[in-house]
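Before I ask anything, let me first share the structure, which is written out below as structure tokens.
Here the complex is missing a single protein chain, while all its other protein chains stay put.
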Amino acid sequence: MRGREAILKVHIKGKPLEPNINLETIAKGTPGFVGADIENLVNEAAILAARHDKKAIEMSDFQEAVERIIAGLEKRNRVLNRMEKERVAHHEVGHALMAMAMPGQDQVQKISIIPRGIAALGYTLQLPTEDRFLMTESELEAKIAVLLGGRVAEEIVYGDVSTGAQDDLLKATDIARSMVRSYGMSRRLGPLSFERDGRPLFLRTGELPQRPDTSEEVLRQIDDEVRRIVETQHARARELLEARAPLLREAARELLVKETLSGEELRAVAARMGFPAA
Amino acid sequence: MRGREAILKVHIKGKPLEPNINLETIAKGTPGFVGADIENLVNEAAILAARHDKKAIEMSDFQEAVERIIAGLEKRNRVLNRMEKERVAHHEVGHALMAMAMPGQDQVQKISIIPRGIAALGYTLQLPTEDRFLMTESELEAKIAVLLGGRVAEEIVYGDVSTGAQDDLLKATDIARSMVRSYGMSRRLGPLSFERDGRPLFLRTGELPQRPDTSEEVLRQIDDEVRRIVETQHARARELLEARAPLLREAARELLVKETLSGEELRAVAARMGFPAA
Amino acid sequence: MRGREAILKVHIKGKPLEPNINLETIAKGTPGFVGADIENLVNEAAILAARHDKKAIEMSDFQEAVERIIAGLEKRNRVLNRMEKERVAHHEVGHALMAMAMPGQDQVQKISIIPRGIAALGYTLQLPTEDRFLMTESELEAKIAVLLGGRVAEEIVYGDVSTGAQDDLLKATDIARSMVRSYGMSRRLGPLSFERDGRPLFLRTGELPQRPDTSEEVLRQIDDEVRRIVETQHARARELLEARAPLLREAARELLVKETLSGEELRAVAARMGFPAA
Amino acid sequence: MRGREAILKVHIKGKPLEPNINLETIAKGTPGFVGADIENLVNEAAILAARHDKKAIEMSDFQEAVERIIAGLEKRNRVLNRMEKERVAHHEVGHALMAMAMPGQDQVQKISIIPRGIAALGYTLQLPTEDRFLMTESELEAKIAVLLGGRVAEEIVYGDVSTGAQDDLLKATDIARSMVRSYGMSRRLGPLSFERDGRPLFLRTGELPQRPDTSEEVLRQIDDEVRRIVETQHARARELLEARAPLLREAARELLVKETLSGEELRAVAARMGFPAA
Amino acid sequence: MRGREAILKVHIKGKPLEPNINLETIAKGTPGFVGADIENLVNEAAILAARHDKKAIEMSDFQEAVERIIAGLEKRNRVLNRMEKERVAHHEVGHALMAMAMPGQDQVQKISIIPRGIAALGYTLQLPTEDRFLMTESELEAKIAVLLGGRVAEEIVYGDVSTGAQDDLLKATDIARSMVRSYGMSRRLGPLSFERDGRPLFLRTGELPQRPDTSEEVLRQIDDEVRRIVETQHARARELLEARAPLLREAARELLVKETLSGEELRAVAARMGFPAA
Partner (left out) sequence: MRGREAILKVHIKGKPLEPNINLETIAKGTPGFVGADIENLVNEAAILAARHDKKAIEMSDFQEAVERIIAGLEKRNRVLNRMEKERVAHHEVGHALMAMAMPGQDQVQKISIIPRGIAALGYTLQLPTEDRFLMTESELEAKIAVLLGGRVAEEIVYGDVSTGAQDDLLKATDIARSMVRSYGMSRRLGPLSFERDGRPLFLRTGELPQRPDTSEEVLRQIDDEVRRIVETQHARARELLEARAPLLREAARELLVKETLSGEELRAVAARMGFPAA
């Protein structure tokens, strides 16, 4: 419980809270919540407070958020059918194998098909999840490839794709978009920034934020470049996972049985199948 | 009545309610309401509360909503003319036959031309209506084909179409649009997301939500792909229902007489006409 | 007076009213108002309340609305000059003859050049005006043709057009637009919907409503199709009314004398001139 | 004074007024105001009230408006230099001669170069100024030609143009735009309406009004047609006024001396110069 | 001091003021302020009041504004380096020589490189600065040429340009834009107005102002014409000032020494150098 309270403190940093918020009470009321659930909890509470037009999060928002997350978890456990569970397992193993195969990626610590919070049907955990302040072009590319690993696994195993990759595609596209628009990582568009300044300070009602008024031609070039980046990493993930298809199937089989695999267990399967970590 | 109260509890989850809301009273005041009517009721009450700028739904909103739905039901029953009733019957049978013919679709439990709630002139019920968390590309395509089944039935029987397919077309287009924009299911546009993040948290007055500033060319490609998907499923529904035209006419005839057909009755007609479930 | 009170009750349904509204008082204060005037009255009162930022319509809004409508009626009667009255007569007969000639249209009950409410200089009444829940493509096309009948009559009789068709053109274009955008009635655009969902529930300040971000090419195709539909019906109205030009002139002459013609009187003129109802 | 009070009553119709407004006091405080000044006064007061975010016009708004208009009149009289007065005279005579020459236009009653209200440096008065409910295409064209008469007079006499035609051009373009967009008077765009519905009733904060989402191609066609209409009337005004150039110069000379010419005086000059009213 | 109070009265016309504003106190507290500083002061105070969301300007806003302007003046005097002062001198002489050379321009009364208010590093004063109600096309062109004179002087003397012309370019472009959009002074776009009506009276929350929905093609034509006008005047200023380059350098030299030159002193330099006023 002390651990949950500590994690709570981390996530409420910078969030407007009513003075009567009692973190201990919240920690008590969330047995079994892992870190991601608590992060989820704080975000949900903030969204609920905003939805009720409150300026600060109140205790009642936390209570409502706790109920929602528990409901979400229960619902998830109850209704995920066999076909879905299998697909989630291959999807998560896809992410994990990409993380193992890409140079410079953090070690995989755990993969799981036990739903976590409201949004995720399964998850892959890489460690150390240190906060990075600088990332290079090749690191960002590798991150995109890992994100696409889940979808590519579905392509290889099932020959088609599911709605489960929606969030991965959103994140992968966002990274590629930032590479082109903010980090000057497209040769074709050059070392320019196409972002507007993100700090609309004291913006008055009715004023529009400054827009760089980008021309249609540049918008098209940005779209082309973003797509080129994502598709290059997709091809890379495809090549890597096709070469590891037997391992993908075997690890997913094991994950379905155990529901959670540690990094060591995954690496053991890989070694057993003759795929030592790249 | 207990059943209605239970369904009420399901649908008010996550809706802001005044503390004095008495669900038992509401359940008492809605004799004859089926599940869909109750869902409708809760939505109507929420809309009414929003329209009056209330932060939470009050008892009076439920009362007004009940009156509206009853009025809607009565009005519907009163004025649907013969021509309209016939068209609705063919339309609903079109949906049902598509649901029976498409692989992997849930069983048809009931079709009816008794109006249900405000929006629907008839309805087709598939079971089990389990909450799905993952859907594959081919399942989404089948769903589009089922949605278009009503319209295609009208095309085949009457040679023209009516306004009755408006909602089906909206839903079918929305699914196709999500396939292209969010799920990366268009080969032409690749495994990218063209959605903006849906959670504008603490958006300040006057700020515009972040827009991905998609280029005209990509907008056109999205439009092309969405259309290709919908038209492919339309052709599929057309082919399937043309092959079942006698069954379509016979089942509609029976539906007009009985107003409601169970799944077994529909399958019996199909068997009698020599069209065993695909 | 009881009749006016009853009509009032119909039109205030769903409008926010202050509790002290006395319908009997309003009904007493509106001698000579027909149904359309009362509908107008309720709408005006609602607009006035909105303009004063009230959440509900107050008695004073009804009083102001009554004065406005009476003022509008008087002004209208006073200033419509001879040239205008004649043109209105031909315009209304144009609508009526189209309604008589188009297959499946409801019977014309009355045409009048006595101004009605604020907006209409004359009017044509078709009966039964039953609420329809489904309309077919050909019925919508016929409706457009009837709407254009007034303008076409002006073209034939005067060789030019006036501002009087503004509202007809708006309605005809709106129907054609819905055929293309919502009902999937354009072969060229296919069975898709190009509408956004009309229920922005709990939209927060500053948020933009979801836009389907339609591409320029599709916007152009929609414009082309809308125009094709309207122009086809215009040609149809032109052909029909040119064939009935003598009847058009004769009926307008009679309408100018009597100011109101019943459906039977109009049909009698038609029979006398050798144009039996189509 | 009673006259001014009566005119006040006409113009405050439909404007939100504080109950303590005393029209008699306002009428007393505006000696020398003509009808147009009073209309101006009411509009100014309404603008001032809106600028101070008041829901209704207060007495203080009228007082401020009176001071502004008097200041405007004085300033105008003081600073209009000789060159400007001459140009205004030719400009007004240009309008008046066009009004006399166009078929079906109302008689010119007065032209003046005594500034009137804040906005006008001179004015031309046509009578009767009856409220019209229908206008034909050719009447609207004539109105555009009369509006352009002032500018064309400057072109003929000075060989260049001044900023003085700004408001005329705005009005002429607006009429042409309405002919194309609302009245279906462009053969090229057909009998369609390109207007949005003007009554956004109970629009909620943050919602955008419905836009017809016109395509770029149609916008271009509208622009082309609007320009064709205005330029055709400009050529017509040019031809008419060039044929009357000596009369234009002579009447302007007389207007500069007398500052105001009655319709009879203007027609007398025309007759003397051998230009009988067309 | 009385003079400053009088100027204050002129500039606060039409500005919302708290009743307790004491103009005498303000005038006392602004020793050394010239007319332009006082205009600046009133504008600053209005901006500050708006920034604090006040409906009227309070005494404290004036005090803050006075401090800002004094701070601005001191800062300016302190930090303008030698290179900047020289460039400002040539820039201002460029304006003055253009004003002397253009036909029909008002006489130059004074040029100065003593900063004035916050925005200007130097200034050129033309007299009489009478309010004009009409300006002809050629007068507007001359005004653009005078505005560009400062920049052209920099081009000639330094071979490059500085940021100092920002405001001149904005004003020159605005005039050219109004010539094309509002005054019908472009032959290519014709006697039309492309402005929207500037008086959005009682605009309701969330409504967008009416837009004329100009097509891309017309926007491009407007851009072309605006540029043609500005570049023509730029070439004219270049030709005129190149012919007067020795005078430009000599007058700037003298201005750097004296910091202010009267119109007579400037004309004396011109006569001495053999450049009599054009």
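For reference, chains read A, B, C, D and E in written order, and residue numbers begin at 1 within each chain.
The definition used in the following text is that a residue touches a chain if its C-beta (ideal position, glycine included) is under 8 Å from a C-beta of that chain, and two chains touch if they have at least 3 such contacts.
All values reported here derive from a predicted model rather than from experimental measurement.
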Contact partner of the left-out chain, one of E:87, E:143 or E:236: E:87
Hidden partner interface residues of subunit A, rising order: 13-14, 16, 55, 130-138, 140, 178, 182-185, 189-195, 197, 199, 201-202, 204-208, 212-218
Residues of subunit E (touch criterion as defined above) contacting the omitted chain: 46-47, 50-53, 68, 75-76, 79-81, 83-84, 87-88, 121, 148, 151, 158, 160-166, 169-170, 172-174, 176-177, 200, 203-209, 214, 216, 219-220, 222-223, 226-227, 230-231, 234
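Note that in this section only the chains that are shown with their structure count from here on.
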For subunit C placed onto subunit D, the superposition rotation in degrees, Cα atoms, nearest 5: 60
Greatest separation from subunit D - chain, by CA centre: A
Classification of the subunit A:subunit B interface as same or different, half of numbers criterion: different
Euclidean distance of C-alpha centroids - subunit D vs subunit E, Å: 31
Centre distance in Å when subunit A and subunit D are each reduced to the mean of their C-alpha atoms: 63
Subunit A residues counted as touching two or more neighbouring chains: 51
